[in-house]
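Every protein chain except one is present and positioned as in the full complex.
The first chain written gets the first letter, and so on, giving A and B; residue counts start at 1 in each chain.
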Amino acid sequence: MSGTSSETRTSPRRWRRPPMIADARKRWALYIAIVAYLLWATASIEIDIPRLIEGLDRAREFFAAALTPDFVSRWSDIWTGFIESLTMTAVATSVGVALSIPIGLGAASNLAIRPVYLICRTILAVTRAFHEIILAILFVAMFGFGPFAGVVTLIVSTIGFLGKLIAEDIEAINWDTVEAIEATGASWWQKVIYAVTPQVIPRFIGLSLYRLDINFRESAIIGIVGAGGIGATLTTAFQRYEFESVSAILILIIGTVYAFEYVSGAIRRRVL
Amino acid sequence: MPVEQREDTVVWRRRDKRQAVIHWFVTLGIAAVVLWCFKLIADDTTWEFVWSAPEQGADLAIRMFLPEWFVDIPQLWRDGELWVHVAEYFRQRGLYAMELWDPLVDTIHIATLGTVLGVMIASPLAFLAARNTTPSTTFVRPIALALLVTSRSVNSLIWALLLVVIIGPGMLAGIIAIALRSVGFCGKLLYEAIEEIDENTRDAVKSTGASGMQVLTFGVIPQIAPAFAGISIYRWDINIREATILGLVGAGGIGMALQSAIDTLAWGQVSVIFLAILATVVLSEWVSAKARAAVT
Partner (left out) sequence: MLVIEGLLKRYPDGFEALKGVDVTIEDGELVALIGPSGAGKSTLIRCVNRLVEPTEGTIELNELELTTLNRAGLRRARRRMAMIFQNYALVERLTVMENVLSGRLGSVGFFKSLFRRFPQDDVDNAFALLEKVGLEGLHDRRADALSGGQQQRVGIARALMQDPDILLVDEPTASLDPRTARQVMGLLADLCEEHGLAAIINIHDVPLARDYTDRILGLKAGELVFDGPPEELTDDVLPEIYGGEDWSKEPSEDDEEEEDIRSSGQFLAEEVL
């Protein structure tokens, strides 16, 4: 091979990998901007060294506690909170899924008439804009402390999440099938049931199971602002520095998420 | 398809008898559990509060968006002082909005630095977790997967609670909390992307006699680069939202302002904060959509 290269070589041809941004000035400006931003952002972190050193002890304490979770001393609180989280999850997911179907249908541009489409899209945009915790603060202020406010929070965010994804799925379906069903003289509802539903149902089930999982995880934090569930127990345990109980609660949460993931995986394999 | 013979006609059913019975029982069982959950929640609810919710909601809206003097509007109008009050109202909110600038910038810093840190931890974990790049499927892969699931199961707010206790309140706790939560999310999507790469290309690089690291940098990374960038930007967008509330537990950003406004029942300030958050979220969503379109 080396022989051929010396024959054809007239002058050495340099080769450099072509850069992603051809204009060198723009490229360097971008690099400098990124570095400058990272420096600025990092510099704005106020680091309190004595507090960090103090934190080392706490960290050690916490890791020790993580290995020796204490389910016993706060068991009744933990159990009540856990069951409350589970019930909130079940109620919010079932209601949220049920409500997200009509809104999702309404927000699909290929099925809904214009005014319905706009109303549903607005509902989705508003429900998605705020974090669950912020919704929970508002609902707690309206409905008072307790799981009801939490359930409403989770229902609203479930609608925002599922409604948008369903609408996008429906907009992406194979339209030939719908036309084929339409050609048999089917009504709008028959069209939805025979042509649209079969195309979106597997993913819809998958997404609902995923949302069940998310709702449980969220139910563990909205308690921090008083909306019921295991989050309240968790916050109390943190405030009292009862790391053993904290670790017990975290293990319970992680274990449940694992279980959900396993079960939903099994269901998905059966359904899809 | 189950087809049964009934007398002399053939009947088609969606499910055969056994399937139908099982299906019916499962459905009934789930419905019963859900109904029981409804009852538990209903028992735990103080219904008077719920019935008064519209009132409370209206009251809240008034406190958030209307000035205290709004009942006196006709009086003020007659006195010709209304415009003074209106100007004062907007001046105060404007001043408060300016106060929010620093916490808002902090919020964006928390989200960005947290995402960068999270992605930095997630990428090596993803390679260890992907079936086709892991050094060992029996030992390393399960550990990597367990770490990813653990990170994902714990909400960033819980990580923040923990970190505020350990390293003290402030941005640092927020950044690390965001990072720890992002590891699971990015790691999962990344290792799925790695498992979907074209193995032929990887074999081609391998068959040149390339070393393990060279196979990774030539055969694998170019294939996942767009997914990698897309995932990071997507998570950054989510993290902006998350960062807005971390302050509620003391982990820096605009949530701290929200917490103190709520504690002092200053609903007028709360409404300004909500608008600020809304603007930031909408902006970040737009930036992320643009950026993702540019990289993929």
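Following the convention adopted for this analysis, contacts are C-beta pairs under 8 Å (C-beta built on N, C-alpha and C of every residue); 3 or more make two chains touch, one makes a residue touch a chain.
Model, not experiment: these values are computed from the prediction.
Among A:Pro18, A:Pro115 or A:Gly185, only A:Pro18 touches the chain left out of the display. Within the entire complex, the positions of subunit A that touch the omitted partner chain are 1-2, 4-5, 7-9, 12-18. By the touch criterion stated above, the residues of subunit B touching the omitted chain are 198, 200-201, 203-211, 213-214, 217-219, 222-223, 225-226.
Operating definition for what follows: only the chains that are shown with their structure count from here on.
Taking each chain's centre as the average of its CA atoms, subunit A and subunit B sit 5 Å apart.
Subunit B contributes residues 33-34, 37-38, 40-41, 44-46, 49-50, 53, 56-57, 60, 105-106, 109, 112-113, 116, 149-150, 152-155, 157-158, 161-162, 165-168, 170-172, 175, 241-242, 244-245, 248-249, 258, 262, 274, 277-278, 281-282 to its touches with subunit A in the complex. For subunit A in complex with subunit B, the touching residues are 37-38, 41-42, 44-48, 51-52, 54-55, 58-59, 62, 83-84, 86-88, 90-91, 94, 129-131, 133-134, 137-138, 141-144, 146-148, 151, 217-218, 220-221, 224-225, 228, 234-235, 238, 241, 246, 250, 253-254, 257-258, 261.
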